[in-house]
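With one protein chain removed, the remaining protein chains of the complex are shown where they sit.
Up next, subunit A:
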Amino acid sequence: MSAKPGAATPTYSPKVVGRSRLPIFKDSDLDWSRPDGRGFPQCRPALLQTGAVSSASGSAYAEFGNTKVIVSVFGPRESKKAMTYSDVGRLNCNVSYTTFASPTLGQGTDHKEFSSMLHKALEGVIMMETFPKTTVDVFALVLESGGSDLSVVISCASLALADAGIMMYDLITAVSVSCIGKNLMIDPVTEEEGCEDGSFMMTCMPSRYEVTQLTVTGEWTTPNINEAMQLCLDACSKLGEIMRDCLKQAASASDE
C-alpha cells in the first residue's frame, strides 16, 4: 500500500464561482441538509491507493466516504472468449457488488448496466492499438455502497489501468451531481440518491478538458445543467491531480 498513514486524505471539492445574481447555495434557506454535514459543493475526502491486489497486473483501492471500491486489471493477456482475430485490443469490464455492500441484503437491480457503462467510459480513453490480439480485463468489486458508486468505480478503474501500465490518452475521472428541489449537491450519498429529482454523472479527461461520458436523468433546466457541468469539471480536474499524486507516490515508494 502506498498511502502514508497519518497523511490527510485530500478532497476534490470544486470552487463555486461567485456570481452577481443570487447563488444557488444559500445557507440560510436550506431545505435539505446533507446527512454527513457537508456543504452542497463539498465532496467527500478521497483515499486512493494503488497496488491493492498483488496478483493482478494493476489494481487500485478507493474509499470515498462510505463507498469502498477495489478494481483489479489483468492483461494484456489471451482471452478464451475471443473468437475472431482483431488487430486492436479488446476490453472486458465487469462490475460486481458484494452481498454485504448495501444495508439491505441483495442489492437493487439497477446495477447490471454498470459493467457496460464502465466499458463505455474506458473504451474511449485506452489506446487499444497498443495491445493487438489480446484482451485487458477490468474487474471492479464494490465492497460498500455509500453513494456515487459508478463515479468511484470509473475513477478507480482508470487508476488501476495506469498502475497496470496500459497506455491511455489521459486519466479519466468521474463525478456525479444530484438535484434535490432547487439544490445541486455534488458527490451524493445513498440517502440523497434515493430521493433525488435528477442525477448528472460526468466522466472527463481533466488534462484535455474533454467530456467522454455524460448521463443525465430527471428533469433539468438549462441553467442547472450549466451549473452542474461547471461543478463537475472543476471537481474532475482536482480529482485528476489527486490521482496523479497517488501514482507519483507509488512510483517514488517503489524506487526507494
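Heads up, the rule we're going with is that contacts are C-beta pairs under 8 Å (C-beta built on N, C-alpha and C of every residue); 3 or more make two chains touch, one makes a residue touch a chain; residues count from 1.
Heads up, the rule we're going with is that contacts and distances are computed from a predicted model.
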{"item": "Chain not present in the shown complex, as UniProt names it (candidates \"Acyl carrier protein\", \"Aspartate aminotransferase\", \"Phospholipid-transporting ATPase\" or \"Ribosomal RNA-processing protein 42\")", "value": "\"Ribosomal RNA-processing protein 42\""}
{"item": "Which residue of A:Leu47, A:Leu141, A:Met168 or A:Leu233 touches the chain not shown here", "value": "A:Leu233"}
{"item": "Residue in contact with the excluded chain [from A:Val175, A:Met205 or A:Cys246]", "value": "A:Met205"}
{"item": "Of A:Ala82, A:Leu214 or A:Ala251, the one touching the omitted chain in the full complex", "value": "A:Leu214"}
{"item": "Where the missing chain touches subunit A, by residue", "value": "108, 113, 116, 120, 123-125, 179-180, 193-199, 204-205, 208-222, 225-226, 229, 233"}
